[in-house]
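To start, I am sharing the structure in question, which I have written as structure tokens.
A single protein chain has been omitted; all remaining protein chains appear in their positions.
For chain A:
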Amino acid sequence: MQALHDMDVSTSQAITTICPFCGVGCGMTLQVQQSGAGTRLSGIAPQLNHPISRGQLCAKGWSTPFAIDAADRIKTPLRRTPGGFQPISWAEALKSIGESIRTILEEDGPQALGVISSARATNEDNYAAQKFARAVLRTNNVDHCARICHSPTVAGLKQTLGSGAMTNSASDIEQTDLIVVFGADPTENHSILGGHILRAREQGTRLIVVDPRKTRLARIADLHLQLRPGSNIALVNALLAEIFANNWQADQFLDARCEGLDALRKSVARTDADAGAEVTGVAPELVRSAAREYSQAKKAMILYGMGVTQYVSGTNNVIALSNLALACGQIGRPGTGVNPLRGQNNVQGACDMGCLPNVYPGYQAVAEEEIRNKFARAWQVSVAEHAGLTSLGMTLATLEDKFRGLILFGEDPVVTDPDQTRERRALDKLDLLVVAELTMTETAKQADFVLPAASFAEKDGTFTNCERRVQRVRKALPPPGEARADWQWLGDIARELGSDALDWESAEEIFDELAALTPIYSGMTYAGLDREHGLQWPCNKEAPQGTAILHSDRFPIGRARLIPVHHVEIDEPADDEFPLVLTTNRLHFHYGCGSMSRKSPLLERETPDGILFINSFDAHNLSLSQHSPVKVSSRRGFIETRAIISDEVPAGLVTMPYHFREAPSNRLTNNAMDPVTKMPELKACAVRVEPLPADAQPRTMDEILADEAREVAGD
């Protein structure tokens, strides 16, 4: 990147598009210039007239030019050989991949194949991915990383409200009287929304933070309910018990719009703030204050994140929050609602597009024959009758020799999924692993074929942000080398397999096809999205301008359901052998597996010297000082890093961000799963922290694995 006019510039252009990082979906403008040397990015600016971000970006957004820099990119297809990856032509890659898929199909059928799509890719790419699985491979084995972020939201809210997405909009933060941030760290992970909360707080909006960690927002909150990890349901039930005991519930709303009140009342009558405190560790008077404030506020909104979903009780945690909002009538109006903060730029869209093993685009169930027939007719193929495997299901099936071929793009499960040792073993065992990526990742290193993917700046399409706003992503640059958009190379493989199901000329043509099959998107076109700065689903004949607030008049399931749920212990509490609980968090400066954010030298410089955050009390007991080298072990493995002593975490709890391949927290995390959604319990597992010699240099994961391999060889 150079200054605006450094080369012999023939034309310049400013392309307004959507930030490729989190689910807030901020607007940014890419400045590009054309010259004899080609088209180049010369700068970025925040989009001033964007409905949410209004001229702002976070540290990740500002670093975008580094994230997609052509210098680091994979530019041709690569084939694994004993001597390392070798560049090959697209024709060779497609032919070999096609042969391998055909062999697996002939020997074991479609159930042995699957697709993991990407919450970073566009709706068009994701629609293509699930259509490839369903109409070309003929399997519902399609999933993506929502499995490990908000699958409990989709499952939980679908049951209670009828729709598994943010009920309200980002702008409601400015209209509400009380914000409850529950198990989320928005100033770090959804920074521009976090900033809206800071602004609202300054203007007098009340703020309650529920989090085991003393987050940035907890420091300025009116109330901080610092609960023990995994006690969400106990806390919410205690809140409900206090609300019912004091008759603070919204009777009219409950009468008119909900069902199941008696059972819920009866269920929570067994607890109260005092009883709850024994499980949650939160002082009863704080719980009573929070119960009063939330139920009595004219408008109160819940924003929640991974601290709710990433538990074996994930789905029930979501149901508990839904119970709370319904009991107080804090839903269906401006400034209210149950609002999951979606992690990735297009995780909402990847779910909407049906990159889930049990639903087609628009959450239309695979289990319903009518729906299967609808898609079979539209796609002119026969489709599989049964729901497919989740991503973790594919891992387990691989280890049981029932699954052989995986096509994956824009995800790095080796770093981001639980129990890294098992994940690596499963990927190793596959007969075919195809990974499409921007740059080399830990997962791509295990692939048979690596395909060069186009970044968000190099293709047209749409992203759907966490408030259900479908926004245009516009091509500003040519892809480097031979990189192609995901829908394009998926189409190439389909054609190799003799299918014309993915024969599209443009992203817009895909959007028109998916809008026709997805009722919640049916009123959308590219022209409409351009005109309105995006549209929020449902957008259809009844709501041509989209829908800012869900459930205003009715729930999609008629009456909302109150469903009693009960406290479930975390799967692996601390014990004598592993005396500390490890939770995971994210840093403002990094994103996911770090494959994009860590390309910025500025963000990389913000990475702390060590990534085990530990309370001063525990540090003292372990004779650790700031930056002491440590070994952190769980039942599944160990990592080495340095200790950062921080009173953000309470005694007994340690935390690690998961972005760093050198010290992957997922070497340690537990793979125990939520029974409904197979969400792993990433937010709590038992660990042991041991000091390494004071002058020791913590080994990276690669060094540890190499040392272990040497030891095995030495035996």
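Operating definition for what follows: a contact is a pair of C-beta atoms (placed from the backbone, for glycine too) under 8 Å apart; a residue touches a chain by one contact, two chains touch by 3 or more; residues count from 1.
Just so it is clear, contacts and distances are computed from a predicted model.
Peer 1: Per UniProt, what's the omitted chain called: "ABC transporter permease", "4Fe-4S dicluster domain-containing protein", "Integral membrane protein" or "Glyoxalase/bleomycin resistance protein/dioxygenase"?
Peer 2: "4Fe-4S dicluster domain-containing protein"
Peer 1: I'm checking contacts with the chain that's been left out. Which of A:R79, A:R138, A:R559 or A:H627 qualifies?
Peer 2: Spelled out, the listed residue whose C-beta touches the missing chain is A:H627.
Peer 1: Touching the left-out chain: which of A:A45, A:I88, A:L261 or A:A378?
Peer 2: Hidden-chain contact among the options goes to A:A45.
Peer 1: Where the complex has a chain not shown, which of A:S100, A:S191 or A:Q446 is the residue touching it?
Peer 2: A:S191
Peer 1: Using the touch rule from the top, list residues of chain A that touch the missing partner.
Peer 2: Considering the whole complex, chain A reaches the absent chain at 1-9, 11-16, 27, 29, 31, 33, 42-43, 45-49, 54-59, 61-62, 65, 71, 187-188, 191-192, 194-196, 198-199, 202, 216, 219-220, 530, 533, 588-589, 601-602, 605-606, 609, 626-627.
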